[in-house]
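And now, subunit A:
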Amino acid sequence: MSTIFGHIWRSSTGKFGLILAVAIIGSAVFAPWLTGDPNRIDVLNRFAGPSWQHWMGTDHLGRDLFSRILHGARIAMEVAAAVTAIALSLGTVLGVAAGYGPRQVERPILILFDILYSFPNLIFALALVAILGPGLENVVIIVAMTVMPHFGRIARAQVLRLKHAPFLEAERVLGASTARIVFRHVIPNIAGPLIVVAGMEVPAVITIEAGLSFLGLGARPPLASWGTLLHDGYTYLSQSAWPVFFAGMMLTTATLAFTLFGEALRDAIDPRLRTDP
Partner candidate 1 sequence: MSELPLLSIRGLSVDFATSRGRAHVLRGVDLDIARGRIVGLVGESGSGKSTLALAILGLLPPNAGSVQGAIRFDDVDLLNLSAESLRSLRGRRIAMIFQDPMTALNPVFTVGTHLRDVLDAKGSGEDASVFNKRAIEMLAKVGIPDPEQRLKAYPHELSGGMRQRVMIAMALLTTPDLLIADEPTTALDVTIEAQIVALIHEMRAHVRGSILFISHSLGLVSELCDDVVVMYAGVVVEQAPSADLFANPRHPYTRALIDCEIGLDDDGGQKLRSIPGEVLDPVVVAPGCTFAARCSLAEPRCHEQAPQFRSVAPNHGVACFRA
Partner candidate 2 sequence: MPQPLVAIRNLSVVFPGPLRAVDDVSLDIAAGETLGVVGESGSGKSTLAKTIVDLHRPTSGQVMFEGQSSRVLDRLWFRRQAQLVFQDAASSLSPRLTVRQLLEEPLNIHGLAIEEHWAGVRHLLGAIGLPAQVLDKYPHQVSGGQARRIAIARALVLKPRLLIADEPTAGLDVSIQGDLLNLLRELQQSFGLTYLIVSHNLNVIRRVTDRVAVMYLGKLVEIGPTKSLFSRPAHPYTAALIGANPVIDPRRRRPRIILRGEIPSPLRPPPGCRFHTRCGFVRDRCRAEVPPMARIAEGRETACHFPFVAASEEGSAAMPDDAGI
């Protein structure tokens, strides 16, 4: 573990991404202590520019933007963590079942992956929202479903690589049950690439959540998601550009930070997964 960290720290972009990502996660976790109530309305102070009192100004209801953006980070991180956890575990279970199980199990799982994979993420999410209705919980489920096949396919490919490895046969000869082989010997050996994919998926999840919230399908007002901040800011762009500027910058920074961190993590754990030219 320390060697992985050291590897990331030695790469300048990795170090940059790591510091930023830690800062974002930290501000998300400590948002309630760092700032005031994100929903406190102060109509007399609408569309204020940055000042000592409101570092990033205020929005159309006079709410403190800095506070809302930090609370937005909270939502973004919660959604990213929940989505990654669900997609990672479900994808791993299905991928391992497809790779290690008999054909009758493998076929339907692969078809499911193909179906989920064949829709563009956002379109698919829109369709599901139409069925399930808007709301953050639904965003989590929907986004998890759209990224789950990434994990599933990687898990299956890794399992196929290992399936006939002598060490798994050796465990069978010792009498280990299939469940024991899968949980104790297969999954620990495919975890590396899956963690890498998880790291790479975080920025994508942040963007999709913001996009859905922007469209009014995710976080509902008055919740301060970066997507709703952007949406509100966009509506009142003629009055003040600050909300759009800060929310957009935050979204960009977060995406960049987690992308750089994810790439460094990939290089540290498994350089063979590198896809750049």
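Candidates were picked such that all candidates are chains of the complex that A comes from, given by their letters.
Assume contacts are C-beta pairs under 8 Å (C-beta built on N, C-alpha and C of every residue); 3 or more make two chains touch, one makes a residue touch a chain; residues count from 1.
This structure is a prediction, so every number in the text was calculated from the model and none was measured.
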{"item": "Candidate number, among 1 or 2, whose chain touches subunit A in this complex", "value": "2"}
{"item": "In the complex, subunit A residues that touch candidate 2", "value": "165-167, 169-177, 180, 184-185, 188-189"}
